[in-house]
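Each chain you see keeps its place in the complex, though not every chain is here.
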Amino acid sequence: SSTSSSSPGGDSGSAAQNIKLQGSGASFPAPLYGRWFKEYSAATEGVKVDYQAKGSGGGIKDFIGHTVDFAASDAAMNDSEIAQVDDGVVLLPMTAGSVVLAYNLPKLKKPLVLSRDAYSKIFLGKIAKWNDEAITATNEGVDLPDLPVTVVRRADSSGTTFVFTNHLSAISKEFADGPGVGKSVSWPESDKFIAAPKNDGVTATIMQTPGAIGYVEFGFADQAKLPMATLQNAAGKFIEPTLENATAALAGVEMPEDLRAWLPDPTGDNAYPIVSYTWLLCYEKYEDSSKAAALKSLVKWCLHQGQESSAEMGYIPLPENVVATVTEKLESIQ
Amino acid sequence: MIASAKVENDVLANGNGSLLLDCNIENLYYGNFRAVRDSRIPIHRGSITAFIGPSGCGKSSALRCLNRMNDLVRGFRFEGHVHFRGKDIYHAKVDPVAVRRYIGMVFQQPNPFAMSIYNNVAFGLRLNRYRGDIAEKVEKALRGAALWDEVKDKLKNSGLSLSGGQQQRLCIARAIATEPEVLLMDEPCSALDPIATRRIEDLMQELKENYTIAIVTHNLQQAKRVADQTAFMYVDTSGGGRTGYLVEFGETNELFDSPREDATKQYISGEFS
Amino acid sequence: MNTAEIATEFSDVDFPRLERSLRHPRTLFSIVLSIGTGVATIIACVPLFSVLIMLIYRGGKKLSLALFTELPPTAFEEGGGFGNAIVGTIVIVSIAAAIAIPVGILTAVFLAEFGPQSKTASIARFCAKTLTGLPSILAGVFAYAAIVLATGGYSAPAGGVALALLMLPTVILTAEESMRMVPVKMKEAAIGMGCTPTQVAWKIVLPTALPGILTGVMLAVARAAGETAPLLFTALFSNYWIFEDGSSQVMEPTASLAVFIYNFSGMPFENQIEMAWAASLILVLMVLTINIIGQIISSRAKVS
Amino acid sequence: MANATLSDLAESASISSPPSTMEIAKDRVFRGLTRGFAWLTVLVVFLVVYEVATKAMPAISEHGFRFVTSSTWDVQNEEFGVLPEIWGTLYSSLLALLIGGFFGVSIAIFLTQDFLPHRVEWAFKNIVELLAAIPSVVYGLWGIFVVIPMLRPVAGWLHENLGWIPFFKTSLSGPGMLPAALVLSIMILPTVSAISRDALSNVPRKLKEAAFGLGATRWEAIIGVIVPTASTGIFGALVLGFGRALGETMALAMLVGNSNQMSLSLFSPGNTLASLLANHFPEAGEREEPVLMYAALILLAITLLVNICGAFVLKHASARMRGATK
């Protein structure tokens, strides 16, 4: 098994020409990646980068199966997954983003404010109606409807789910003991939990379903003009999901050696509670050295020029020190 | 109309042997194609009337007018009248379904339904919500069709399991179970071998006592053997069409022994079959 | 004879009642059922029009030449098109047809002509029928294991194999059916003249059954063109042209309209959603065209 | 060659000549070829089953029969069960069969029994059959944007007022069994109606005439004779439609709600085997893949079972029709 998806005509002789890098995985950063790769391909003669969003789990599977050149995941890869890749794995954080709770309550004027208790209960299936006390308590003066709460979750195996359940497990023991943490977990059994594929699917389903609430990457909700809930953070403050607040959350992260850093419950007064890095998964060794070179220059481009568009699209640009660490790590790819 | 009303009076006066069905086909069209013209064929109670003529001359078409079976054909148009007991069955108010209840039909190919022999015969009785003893009627019809002895032990078997000749007799039994007044038969023997044919012919002779029969046949000998009256039809190909018309109608002996028309003479002396 | 006359004469006790009457339960029953099925038929046509109207309304306004010549847009981009998906669909379906049609027709020749009663035929026929019930997703799963993993990547041929699997039973069964429809008497005539079985098949059966076979092929092609599930893990998708700069990238992930629609319809971006509608409209138009061609061929052949 | 014994019989003047060696060789080769292709079809089915079965083996030995009776799907703790999916598959397909079958057969009758002029009949037939040409993603979209919004008020009313009936027990949030089954029934409608239509129009005209000749009304002939005679064909159509419904993937994945629910309620979301596969297969890891293959095997077994039962019933019914048995 090798990455034989090299371009059919191009041998190493015409290496500069017709290199195609195929990637797949997370839908969380897909809009950003789509833009980066298109811009990069347009700017770079002879290199084409293609990316298909199918969820982090799908990306990891493709990566293990060597059906792609690189993959993307917002849950990085766990040790057992890494063990299945013979050619070695390099995990590179590329950007970060926040997971928001988007909802469909058209009559609501002010943004919904949810306490930690309220939103963990919602995702445990413990709150049946929108006018439940747990919600009204933090939303004084808002006329919450007597509508069933419909939870939209991911149907596929997803990094977004990982980030979100990681956070919920950190703040609620009941959640940790129940569904737990994972790219796909066993959600409570209820006819008010419906599942949709990818961040796109969840966003669209929320839009279609009055009374729905679900977790998606910020950019998706933002683009869809869906209202997002203000959440209570570790410090007890109610924080709006803005770029600023998300950046604040990332401030306190230490990058470990393997670059797998999670922050299940960021501290800090202004920290938005649910944020995460998202990673590019690369092999350590590529059979086709021109491919390795192309990939490296792609990543470099993304780390520098690319970061400029991050903020614009609702993602959190990587801090300087992280960029430096990642650039260094990049060299281990051959 | 007036003429037929007059005839009708005679009919009612005469009882048996009198005019039962007065068929006057002025024009019969399938779409734009005129298939039959100018054929007046009176059918008398308790008699057998044969329709003969070359293929395509409209024998079947004429016969099927008599119980409005042609209504099922797209593009069928009829000009003229068919008086059954003096009533025009083509009158706008007449329900063709009711007509067929009184004028039954037996077809060229035996066509039993894919159900048991018993149910085949009982089919018509049930349609008419017959309230009496159905089993008795079925037996009577099967006896009438000279089939009872052969099938009495296997009434539950499928009608399709019978031989061709038996199937045809089953169809006759089915047709007479509801006791129609007229039985139309379109080449009922053409799919059968001579022995089976002979049985059906004998049967017709018996049925004639209670029913009035009109039969289309290709077989001149058959017409000679069974029919009281014979209608000879021929095809008029003048003007590019192929329109059938009645050449001659009369007592069978007379028509065969001393045909009035040349066409008849030619056709019966071509004496096949 | 006028109505009044009929009325009086019908009062005659022993005389047949021939007149039509709505009060008669049998007649009424008939009328009610006729209306019922008629209404059912009209109701069944509603979804088609509803789908078409929806597509025209939502997809029609986006129609432009750019859709056919440009590549899919990324998240925040305006404009763009799905030319590569149209080309990809054509390529994948052609590959599928190239596999399924010969295999299907030759199998059908065996089933209908050479060994209709044989053990082989009954097994093959059973397998073909089983394939009709094969969930399309399993065709994809199979092609993933057999082609994608074996060749080390998503590709158009992998998608083609998956779709061929779905086309095959339709082709086999309709072709067999239409070959069986060739009158036995015609075949007997040829055999009676001393034709070998192969000559009977080529000179009599195939030409006579051709319209029916073509209809089946068209139906199969139409179905294949609209399949999504198996393509998701065989051909995947691509944001680039399959043929470009004179080189072809058939062994690379390949775009298709069905997957394009599936991907884009779920996105939260206005432009993308509109694009998905437009693509649906184009796909349905393509499939309908194929279908209508098939109908015309078969109805034309029936006339002669 | 084999024909040598006869060739010398030919009078020299005769045009007739025995088949040449070439003709005989071609005949042999071509016949062999078609037989080969017939076996290829068999091989393909075998390969599909083999592929799925071998991949499922580890899961079968690990989870055994519990897989069919348990209802959790927890990748984290590696607990797998597909009872809700089996239920959802059968429930949605049966609902679809009920609706699609009823409409399909009604249409088939309406379009074969001379109710309409030929041209109109032809037009309706094509319109109905064009429904088959619409790709299932498009049906999925249509379901989301047209059917669900249309159903929402109706479902709401039914739930409010008739909530005590198990079918209306829950309220409709959006995706759910009913929208899925409705769209599914439209998808199988053309299959059912086209094949039933063939069966009905193949009923020999002579039988129809016999019924009319006995004084049957149009519907008495249809119900008493025509439909029973075509019943094997109609039954076959229903079996095929049911098979289609069982295996339909995309539209269901978009409409059914993908939730591990087992409920009689028409408005509750559910899941089907095919949409389980569609959602999980693309990212299934080493541990999950055998389990999905096991689910696929169950789906295959259900489809196969339906087909075999169908074939069995058909065989018996048609034997009875032919009058072979008593």
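Letters A, B, C and D mark the chains in the order given here, with residues in each chain numbered from 1 onward.
In the analysis below, contacts are C-beta pairs under 8 Å (C-beta built on N, C-alpha and C of every residue); 3 or more make two chains touch, one makes a residue touch a chain.
This structure is a prediction, so every number in the text was calculated from the model and none was measured.
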Quiz item: Only one of each chain type is drawn here, so how many copies of each does the whole complex have?
Solution: A x1, B x2, C x1, D x1
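Following the convention adopted for this analysis, only the chains that are shown with their structure count from here on.
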Quiz item: Which chains make contact with subunit A and with subunit B at once?
Solution: C, D
Exercise. Give, as an integer number of Å, the spacing between the C-alpha centres of subunit D and subunit C.
Key: 14
Quiz prompt | Rounded Å distance, subunit B centre to subunit C centre (Cα mean) | solution = 48
Practice problem: List the centre-to-centre spacing of subunit A and subunit D in whole Å, with centres computed as mean CA coordinates. | Solution: 39
Self-check item: Contacts with two or more other chains, residues of subunit A listed in rising order
Solution: 54, 196-197, 204
Self-check item: In subunit B, residues with contacts to at least two other chains
Solution: 97-99, 101-102
Practice problem: Provide the full list of chain pairs in touch. | Solution: A-C, A-D, B-C, B-D, C-D
Quiz item: Which positions of subunit C touch subunit A when the two form their complex?
Solution: 74-77, 148-149, 151-154, 232, 236-240, 245, 247-253, 263, 265-269
Self-check item: In the complex with subunit B, residue positions of subunit C that touch it
Solution: 1, 3, 6, 9-10, 15-21, 26-27
Self-check item: Of subunit A, residues touching subunit C in the complex
Solution: 1-5, 7-9, 18, 20, 22, 24, 30-32, 34-35, 38, 48, 50-54, 65-68, 196-198, 200-201, 203-204, 207, 219-221, 223-224, 226, 313
